[in-house]
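A protein chain is absent from this complex, but the other protein chains hold their places.
Each chain gets a letter, A, B and C, in the order it is written, and its residues are counted from 1.
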Amino acid sequence: MEYKEVLVYSNIKVEEDIYVLSLIIGDDVKAGQFYMLKAWDEEPILARPISVHSVEDGVVKFAYQVKGRGTKILSSLKPEDKVYVLGPIGNGLDTQKFKGKIALISGGIGIAPMLQIAKGLDGEIDLYAGFNKSPYLIDEFRKYCTNIYVTSEKDEGYFKGFITEIFNPFEYNVVICCGPEVMMKRVVEMCKNYATPVYVLMENKMACGVGACLGCACNTKEGKKRVCVDGPVFKGTDVMFSA
Amino acid sequence: MEYKEVLVYSNIKVEEDIYVLSLIIGDDVKAGQFYMLKAWDEEPILARPISVHSVEDGVVKFAYQVKGRGTKILSSLKPEDKVYVLGPIGNGLDTQKFKGKIALISGGIGIAPMLQIAKGLDGEIDLYAGFNKSPYLIDEFRKYCTNIYVTSEKDEGYFKGFITEIFNPFEYNVVICCGPEVMMKRVVEMCKNYATPVYVLMENKMACGVGACLGCACNTKEGKKRVCVDGPVFKGTDVMFSA
Amino acid sequence: MLDVKFCGIDFKNPVLVASGTFGFGMEYEKIIDVSRLGGLITKGLTLNKKEGNEGIRIHEVRGGMLNSIGLQNPGIDEFIEKYLEGMKKYGVPIIANLGGSSIEDYVKGAERLDKTDIDMIELNISCPNVKEGGMNFGIKSSVAKEVVKSVRASTKKPLMVKLSPNAEDIVDMAVKCVEAGADAISLVNTFKGMAIDIYKRRPVFNNTFAGLSGPAIKPIALRMVYEVSKAVDVPVCGLGGIIDYKDAVEFIMAGAHLIQIGTANFMNPRASIEIIEGIERFMERENIKSLDEIRGIV
Partner (left out) sequence: MLDVKFCGIDFKNPVLVASGTFGFGMEYEKIIDVSRLGGLITKGLTLNKKEGNEGIRIHEVRGGMLNSIGLQNPGIDEFIEKYLEGMKKYGVPIIANLGGSSIEDYVKGAERLDKTDIDMIELNISCPNVKEGGMNFGIKSSVAKEVVKSVRASTKKPLMVKLSPNAEDIVDMAVKCVEAGADAISLVNTFKGMAIDIYKRRPVFNNTFAGLSGPAIKPIALRMVYEVSKAVDVPVCGLGGIIDYKDAVEFIMAGAHLIQIGTANFMNPRASIEIIEGIERFMERENIKSLDEIRGIV
């Protein structure tokens, strides 16, 4: 993990409020890890945790949704602008240890970390991606996935409803899930019924990103864990969801 | 006076830390007036008072020195960027009422308001401009001034010393001065000796710019005056300088 | 939908402008439509004219500003003569903010204001008590109680007491002021802070200390408004660092009947108007018909 100033390679709007930011970072990154990004000096005071979307020769890509003050500033970045990055952070996912049929399940911008995960996996991969609005970032997955199931509340031509209605844990050897807590909780419950191993990527508010502030604590069977350094990837059955 | 969002026409660096910002403002402006400029949302919280340097068909120019957080942000503005402006503010100077030989005396960035003043004056105008560093903005004055006297602590070819050493109030019908308080105080004292009318442009810290907060109060013979709306132009002999 | 009845007075919306940040209203009339405001609060008035403090009076800090104006004002008589009529033309309730450096000053000030047609007095107890060595009236509840009692006895106008966040115990302070006859409580005034000029090696302000306002104080002000709202049964007017409609709604949910906009006027002279519009849109989106539905809901 390192703290440094890097340059923006590109920052592309892919959908209403959804951007892909490429930063010139030559780090060795594991799928499922993230960075704390800060593209401002003093205000807002905290950096923003954003997952690695994809790594390509010396460039780390981040896919993010504009929500508040921080991501708003990120969305205004232009090539050659400077960004402070702290990372890569977190346990990440040992993609090589998974075999067989694997389901990636995402809700909304939870799709962001899935691309680098898909790229690292060996088995047969199905993507289940749910959206409230128009789908995004899907095309990138075609190269790595066997089947892609997309739901959208808004656009025609997609299944309207929850991902959990079309997904069957029984079919899979491993499930990896990232999205709103309610969704992750539901997926973990479904997987429990079939004893399918399931991993979740947690998103808690963070201040330090290095394991020092204890702000990102999440409840697990073994007590409080820090999402930043003990996670963000947890065994689904270990997490005691609050949602 | 109006509060509105306007566009940057240009923002040109003319010397180390000195910029001229042109904003597309179609206001009717008097020489010696100023605007409160804000090119950011929330932080820093206050707008910055900057004098009108010059007005040219629908564009108001500001000459400013980068000092701290606010002017730093101003210096990064690019054409088409947005700026909040409140103004024009202040009494300004009735340039038409002055006749005869007029001296404009400036210290450092105090030269900023002098150009529009020079443009409005009718008599024979001499400019005395003192600088710590390299002189700037001088060329603009050639069209309007008979003599231009420049001092610089840094550059060769200029008189080294205080403007007050080469300026003689006796020669002038009116003196107009803008610069550090110590300098204005000295000029006013010199003018008093010859009973030469002298006007000063005061610079106090400001919050509201509309006369409401009383933050910009300056001591005058008639008690406290608000630099923003009762000034910024005062009769030199009315002001009780604190420096 | 935004209207509030407060101490018997009808406010068409809950957004007032805070004392000392809006002059007497006229200063802002070229920039915004002052008649759209919920109400106006005057610059702090004292019995006699005051010139205020010397030296630097405002200093910007991260997230806020320090001020040491020193209650510069024309005095109550000149206020009545020169400014009151002008303020009334906006057709909104007028609250006179009353300061003083002794109980007698406060009482005499209140007596004069009582004879005018201002709608309410906001008693500023953050002033230094000159007779007792300069400690503010607003620090100890027992001291504040005395002032409030005396002022209460000298006016029939609705009396709102404005608390200082520097009070030793803000809840006890509010309770004591209500016991002494306050019809409403407003809070908070500025926090005692300071700044040092490290090059001159001395305080920025001649008086060393100055009052902190702006977004920086909001989380503490909100907490105090919440605590006080729960503790007293008179209505509360909340302020301190409100700069957008979300801040305003937080204060209302914490229990405030009215709110005041101070430093935000300097950040954006349209802030108060934008906050009124923002609250209205929020209520529409969230299907809230009246502020009663959300006031103190937390």
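By definition in this document, contacts are C-beta pairs under 8 Å (C-beta built on N, C-alpha and C of every residue); 3 or more make two chains touch, one makes a residue touch a chain.
All of these numbers come straight from a predicted model, not from anything done at the bench.
J.: Touching the hidden chain in the complete assembly: which of C:K5, C:K30, C:K131 or C:R202 does that?
T.: Within the whole complex, the residue contacting the unshown chain is C:R202.
J.: Which listed residue, C:I9, C:M26, C:V61 or C:A231, touches the chain dropped from view?
T.: C:V61
J.: Would you indicate which residue among C:F79, C:F191 or C:F266 is in contact with the undisplayed chain?
T.: C:F191
J.: Write the list of subunit A residues that the hidden chain touches.
T.: Spelled out for subunit A, the touching residues are 1-3, 38, 42-47, 84, 86, 205-208, 210-217, 219, 223-224, 229, 242.
J.: Just the residue numbers, please: which parts of subunit C touch the chain that's not shown?
T.: That gives, for subunit C, the contact residues 61-64, 66, 168-169, 191-196, 198-199, 201-203, 208-210, 212, 215-220, 222-223, 226, 241, 243, 246, 249-250, 253-254, 282, 286, 294, 297-298.
The rule we apply is simple: only the chains that are shown with their structure count from here on.
J.: Suppose chain centres are the mean of their C-alpha atoms. Which chain sits farthest from subunit B?
T.: Taking each chain's C-alpha mean as its centre, the farthest from subunit B is A.
J.: Centroid of subunit A to centroid of subunit B, CA atoms only: how many Å?
T.: Their C-alpha centroids are separated by 54 Å.
J.: Distance between subunit A and subunit C based on Cα centroids, please, to the nearest Å.
T.: 47
J.: Could you check subunit A for residues that touch two or more other chains and list them?
T.: Within subunit A, residues 42-43 contact more than one other chain.
J.: Can you tell me which residues of subunit C touch two or more of the remaining chains?
T.: Where subunit C meets two or more other chains at a single residue, that happens at 62-63.
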